[in-house]
Every structure is written in structure tokens, then in C-alpha cells.
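A single protein chain has been removed from this complex, and every other one stays in its place.
Letters A, B and C mark the chains as written, and numbering starts fresh at 1 in each.
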Amino acid sequence: MPQETIQLVVTRFHPDHDPVPRFQTYTVPLHEDWVVLDALNYIKDTQDGTLSYRWSCRMGICGSCGMNVNGTPRLTCATFLREYAPGPIRVEPLANFPIIRDLVVDITDFMEKLPRVQPWLVRQDETPLTGGEYRQTPGEMERYHQFSLCINCMLCYAACPVYGLHPEFIGPAALALAHRYNLDSRDQGRAARQAEVYSEEGIWECTFVGQCSVVCPKKVDPAGAIQQEKVSAALDWLKSVVWPWGNR
Amino acid sequence: MEYPVHDILIIGGGAAGLRAAIAAAEARPDISVALVSKVYPMRSHTVSAEGGTAGVLRSDDTFDSHAYDTVKGSDFLTDQDAVELFVRAAPEEILQLEHWGCPWSRDPDGGIAVRAFGGMSVKRTVYAADKTGFHLLHTLFQTSLRYSNIRRYDEWFVTALLVDDGRILGVTALDVRSGQFLPLLARAVILATGGCGRVFAFTTNGMIKTGDGMALAYRIGAALKDMEFIQYHPTGLPGTGILITEASRGEGGYLLNAQEERFLQRYVPSRMELGPRDLLSRAIITEMEEGRAFQGPYGAYVQLDLRHLGERLINERLPFVRELTQEYLGIDPVREPIPVRPVVHYSMGGVDTDTEGKTSITGLYAAGEVACVSINGANRLGSNSLSECLVFGARAGRAAAHGAADAPAPRAEVIAGRAADEERRVAAWLTRAEGTERLAALRDDLRHGMERGVGVFRTGEGLREVLGKIHDLRGRLARVTLDDRSRIFNTEWTAALELEFMIDVAEAIAIAALAREESRGSHTRRDFPQRDDVRFLKHSLAFWSREGPRVGYRDVAITRWPPEERKY
Amino acid sequence: MAHASRSEPFWWSLFAAGGVVAAFLVPIHVLLEGIVGPLGGPTPAADYDRMHAWLASPFTRVYLFVLISLPLFHWAHRFRFTLADLGLSRFGAWLAVLCYGAAIVGTALAAWLLITAP
Partner (left out) sequence: MTVNSPPNATRTYRPVMSPTWWWLRHPAWVQFMLRELSSVFIAAFLALYLARLGAFASGPAAYAAFQAWHRTPLSIALHVLILAFALLHSTTWFLLTPKIARVHVAGRSMSEKAVAGGALTAWAIVSALVAWWLLG
């Protein structure tokens, strides 16, 4: 019995001989438990070794294998072929990023923006390790925990039209991580992060399209994080008006 | 030609590499630390670790207890002085991570919580739900961004280590993005490339874990120690090999055979599901061989039953297990048992180092899974490996920082010729004439061969067969041609270089396994079922040579706990 | 080096407050005064006398001021960003002047009308 198959229409781009990206169609077996990444590996291993893409853990946690599948940013290791049967499936590099080759995008921009929001624990009074852990109740942890689940997969940037239109926007994942530390009861760095986070390239650029949170494979909700930071910034402003001599 | 020069070069951006980078940058703020990784640091395989990291933090626990559990778990093949040093350093590292913001799970009073783990006699595994590795890695990565003297080479693939007269000079590396080949010079190099699980077909390990660091060190004369000890984790998902954390048993999950029996009562009655991994994996395979397992599309399996734990506990402590099983199998562990089977997970062996990460090559250090300090012996206890990355990553980082101060600056003129040779070797992949072999086919043959011959149970015959296969693969490798002749982000090219690493490492594993004519820890020979302390209470050391690997032995450091029969 | 914006929190606060007011109040007003009333249903402002009686209460005047002014700023903020996202971002400063300016004029007009209304 001939095996059922499905077609993948895959973006190809090589900077040396493609002025613009083109599409190439491949036919792969449609296995019930195959994900899009399995299909790409099948293509690379048996049909066309020149196809380039990133992947590693194949369990939705390393964040390497994000691509636009039929126009929506997805982790290809967690996107089953059967969802798209009978196909064809359009597999493109993540939107809004420069394409290096085929399905590989350049995320240097994010890597440079991330340190700007100081995504690390800031302490004014660093206590020695001999003093033990900083206490934090499960309830205090719950306040930020969701925002600590970001795997930097960049799906949110690919889903964000604001980032596409205004590339200077710091963007969903980096701002969500800033929010994660701002909410951490052990952290004392919110004031230090304000210059970047509350800048016009930061939270104020966001128009709350909300797609970042829709596509997030880890339910981090960056859109929520950004709006919550806007509320904090507005309250800070209000405080500075009502209580201008307050220390801050 | 001017080459980039750094004081310390760290290869690998996982837990051990990042911890080493931070330790070095803190120990000596005046030195330049370079972190070279073939992937962005947050993609490193540490990210997939789930269950936790062990350390003595509670008053009901002692260093001696952690050390003894580790020594016994290892089937007495650890160096006991190293283990004692390790258990004493682990709590401080766990607290350090907490001070850097790691969201360790908490007790109601705000203290760090602990959970039970296999082979540990008390609860001593610190965890961040069941995404411990993920949180640990991202905490380290984000913290590393604070240090202006850490420079990263993201997506650079190291092809060789450069040595001169027994001293490390740096590495040759490929910028994957541009295809540019460049020597990177350093006074000290730390290997932190992780393990080699991808040498096997069915593994929890990510695509990147191809044993690069082991092969790099091996090729310049460092010994690979105890490579025959490959850990099979008892609970992987059939088909994908996705890891289902030991924490699911730590939190009270059951293993059931097809007769709905908690069969471990016949193997590890005193510990049941919390027995060490080697015993559990053997027990499961035995159930399969004796016809008491389930049969599925991917062969035999047993069940991991979490239903009695309840939805609330599963959501709170094991959310990733639920996420993974729902997403990949369509199974909700709150309502259905999870099919599992043993899966290659971890390499106890690695580059031979001392407790400061020093190898036999001056200036070359190693830490994490790539290294073998000898705290894991013949079987690692679950949750010791993340602690190992932290403890020995930090120690190697500090040692290298201080060592680099005394080291002479690497001289570029020594390097030029060697780098040119290496570039020719690497670039030859792009210009080879038409061959008859496909890269992926060779890789699959290697991985399946290792799976068959170097499984949970091994025989001399099977191991000799694997070695023959590896010999053939070397021949076939010369006939492989790549489809992709471009230099720009050519992942087929790097895969070819990885396959060369994998073949070297696989051979070291098989030859050490063949030489060890006894059964100990994870190494079980059907033809030598007993432990043999007279002949083999020793570390194996595999050395590369032109004629093929050579195996030597070294005594185990036994300071306090004499070997005894290992019963649970 | 970026710096925290001093003006955006102000405009955003007005936007948010206006959004809340509009979300709670505008639909029922549109329904009753724009559709139900004109179609013959009851409404307080159907004729001059009833409007007069309704506006006699200072509460009504304050209420109407809030109903009109805050949602105007809500519109101004959203419209400013919408225009920027439709290709006019290079006129950013002018968009702000135009949109917030219109809202300020509308608010002033509302205040004047509500104060001077008989």
C-alpha cells in the first residue's frame, strides 16, 4: 500500500545566489506522530542536504526550531504534520528577522537588546551566601513565575507587527523578562531598568496587538507583562505628581 | 595574521561553561574570557534537565550521607575524596544560584524546598518545578550578561584544540554563520561541551550532544576515562526518547508492568521506584525480555502511573511532564499512565580531570558531562549532574583564571601552520569528489549499532561486532560526499565534523566496554555477570593512537567507604 | 542610551481611563440616545425641556464632562498610534500634536458648553 504523503513548501535563500527568497516543494511521508521538524530532518537526511535550519532538544524547551508554519510562528518540534493534512504546509523562517539562509534567521538584534533591560537579579544589599537563601514564599514566587518561563524562541517577535514596523522596539520577550525581575520579591532593580523599559523604544511602543501572547508556546504572556509595566509606570508618574518631594 | 587572543576560552555555553565563565570573570576581572559555543547558550542541553540538583541544605541531612549515597550509587567506582569535596561544595553553589535569581521551588515558609530522588536516602534534591535545568541555565545565562569581560562567540564550531609541547594554545573554530575559519588563541581552555548521548539512536539528548569535547581532547592525547559507563534513564517516551523526569517517581509515581504489578518489588524492594537508575533500567529490560511488558508501535514498554498523585500536585511539581505527555502523546497523566522505556541519558565517563578540572594537557580544563572527575563512577545518581556542572564549572573557571596568569601568551607563529592544516582538513569536506555514501545513513548506522551492541546488557560478542562496524564506518566515511558545498550556515558540514567526533567517542566507549570483563553499575556484561573488584575496581582510560584506541587502568581513590555488596 | 519617557505615562493614563469610561458607558448611551430614543423609545434628552431638566443637576454636568473628555483622549492616543502604524510614523511628533490637540479642544469645548448651558 503506498504510504500517505504531504507536501512541504519551504523557503530557500542563499545570500550568494538568491536575490530574494524562493520556495521549494518537498514531499514527505505523513506519519501520524511526525512533527514539522521530523519532516525537515527527513528531507535533509534523505533528499536534500543543503536545507539549513536550527534545532536541538526536540522537546519544546531549547527554543531553537521556531519557524512560521502556514504564516503563524510555531515551534516546529511541537507542530504535528497531521494538523495540516492534506497540506501543503508552508514552512518559512520566523517573520520580522533578517534571513541568513533558508530557515535560519539572524537574532543578533534580540541578543543585543536583552542585556539592555538588565535581566538579572539586582540587589542593593548583597548578603553573603552564609546567610542562606533570600526568603520567598510560594505566593511571592507565583507573582513572577509565569514570566520566568520564556525560552527565547523568538516566536513573539515574529508575531509582533510593531517589531516588524519599528525594529527599534525592544520587544515582547525582553520586556517580559524585565517584568519577571521587577516582580521578583528578591529584586531591587526596577529603578535601574526604567531608563530602557519605560523608554519610547520600550513598553510605550507596544500597541497591545496581543499576538505575542497568543503564539507563545510557554504561556508567558508578554503582552500582559508590557501592559502591567505600563500601569506601574503610570502609577510612578502619578506618585511623582501627587508627591513630588517623595524620595525616588 | 592577527588572531583573536583571550586569556580563557570556554567551549560550550551550558551550565558548566557559563558557571566557569562567571567564576573566571569574577576571580580575575582584569582577564578576558571568551565563551565559544556551537549554539546560543540558552539552547544548550542543560535546558532539558528536569528533576533537580542535589545538595545538603537541611538539618536532617549530612555531607557523609550524600557522599555515601553517591559512592554506593556509583557501585564504588567514584574517587571518594572527589565526592567528599563535591558534596561539601554543592550547597553553596545552589545558594549562589538562588542569589542570582533562580526560581527554586519553595516551602511555605519561603525556604528552598527539596524532593526525593533515586538512590538518595533523604530528600535533598533542590528543584524548580520540573524545569530545573531550564531555570538554572537561563539564570546563569542572564547573570553572565552582567560581566563586561565575558565575550561570546555564539554559533562558532570548534574543530580542534591547538597544542604545542604539551601546552594548550587555543582552538580552531568555524563561524557557522559566515563559514569563516579562524584560530582563537588562549592561555587556558575549558571544555564544557556536555556529553555524547547522540552516539546512540534512542536518547534523551538533544541533537547537539555529539561528544565534541571528548573527541577534541582525546585527539590531542588526553585520556577518556570510564567511557563504558553509559546511563540509561528508566523513563523515556517510546519513539521520541523525550525524558520523563525521575522527579515523577520522587513525587510518588509507580512503575507498572503489563500485569499492573509494581514489579520493582522483585528488584529493589527497599527503594522501589526510588532505586538508582542502573538497577531500574535493568529491571525494566528484564520485564520486557520475560514478556511482562506492554507492546506498542515502538516496541515493548512499561507504564509510569502518576494518577494517584492528583491534578494539583502534578500541576505544581510536574507541570512539564504533563505538558510533554499531552503535547507529544495526547496523554494526560492525571487520567492515564505514561508509556516509558529505558533511554540513553548520560555519560558517566569523559575527559579525565582532577578536582580542579585540570586534564593531562597543560592549560586544558574540562567540567560538566564532558569531564570525568570521578564522582559518578559506574552509575550517576539523578540530580548530581547539575550540581556537578555548578561545582566543577566554578572550580575549573577559577583554576583556569589563576592558571592563565602564569601562562605565557600564545605565540601566533607557532599556530599558523597548524591552523592552515586544520583548515584544509575541515574544508576538504566541501570539495570532495562524488562519493557513494550519504552522511545521515552512516550516522544512523553508527547510532543503531551502538544501541544494539552497547545497550543495558552487553556481551563480548556484541561489543566486538560494534567495533567492527565502527572500523567499517571509518572506511565508509571517506566515501561520503555532502550535498551542501557552501560555507554559509552549512549545517551538513558541521554534522559531518560531528560525525567524526561521534565515531571517535563511540569507539572509545565500545573498546572500554569490551575490556571491562565484569558487571558494575550501568555496565552489565551477560558474559561476566559479577562485579570483579580484584581486576576491575579501577578506572578505565582510553587513549587515542594511530593504531586504534588503547585502554589502560588507574586505581580508584577509596578513602572511607570500602566496597561492599550493593543492595537496595 | 534610552531614557524613561516623562510624557507617555501621562497620555497613557488618560488613554486607559478613557478606555474604561468608554467601555462602561458609551454603548448604553449610543443605544438609548442614538437608536432607541429616535425610534420612539423613551430618553431623557428627547426634547429641550427634558434635556433642560436633566442638565439641572450638577451631577449630570460633571458626568457628561467625564463621558466626553476622557474617551476623547482614549481616541487621541489610539488614533495617534494607528496612524503611525499605517505608515506615518515619521510624522510622530505632528501626530501627537494633532491628536492630543483635538482631544484638548474637545475637552475645552465640553467644559465651556457644560458650564454655560442654561
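Heads up, the rule we're going with is that contacts are C-beta pairs under 8 Å (C-beta built on N, C-alpha and C of every residue); 3 or more make two chains touch, one makes a residue touch a chain.
Model, not experiment: these values are computed from the prediction.
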Options B:Arg152, B:Lys358 or B:Arg380, residue touching the unrepresented chain: B:Arg152
Any idea which of B:Ile242, B:Ile488, B:Ile511 or B:Val556 touches the chain not displayed? B:Ile488
Omitted-chain footprint on subunit B covers residues 144-148, 150-154, 156, 175, 177-178, 180, 182, 488
Name every residue on subunit A in touch with the hidden partner chain. 13, 15, 18, 20-21, 71, 95-96, 98-100, 106, 108, 111-112, 115, 137-139, 142-143, 161, 164-165, 207-211, 213-214, 221, 223-224, 227-228, 230-231
Can you name the residues of subunit C that touch the chain not displayed here? 19-20, 22-35, 37-39, 42-48, 51-52, 55, 64, 67-68, 71-72, 74-75, 78-79, 81-82, 85-87, 89, 106, 109-110, 113-114, 116-118
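In this text, only the chains that are shown with their structure count from here on.
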Going by the touch rule set out above, what shape does the chain contact graph take here: line, ring, star, complete or other? line
Going by average Cα coordinates, which chain is farthest removed from subunit A? C
Expressed in whole Å, how far the mean CA point of subunit A lies from that of subunit B is 27
Averaged over CA atoms, how far is the centre of subunit A from the centre of subunit C? Could you give it in whole Å? 36
The answer for subunit B against subunit A in the complex is residues 39-40, 42-45, 47-48, 92, 95-96, 98-101, 103-112, 131, 134-135, 138, 142-143, 145-146, 154, 177, 206-208, 239-240, 242-243, 320, 323-324, 327-328, 438-441, 444, 482-484, 486, 488-492
Within their complex, subunit C touches subunit A through residues 1-6, 8-10, 12-13, 16, 81-82, 85, 89
In the complex, the residues of subunit A that touch subunit C are 116, 161-162, 165-166, 194-202, 204, 207, 230-231, 233-234, 236-238
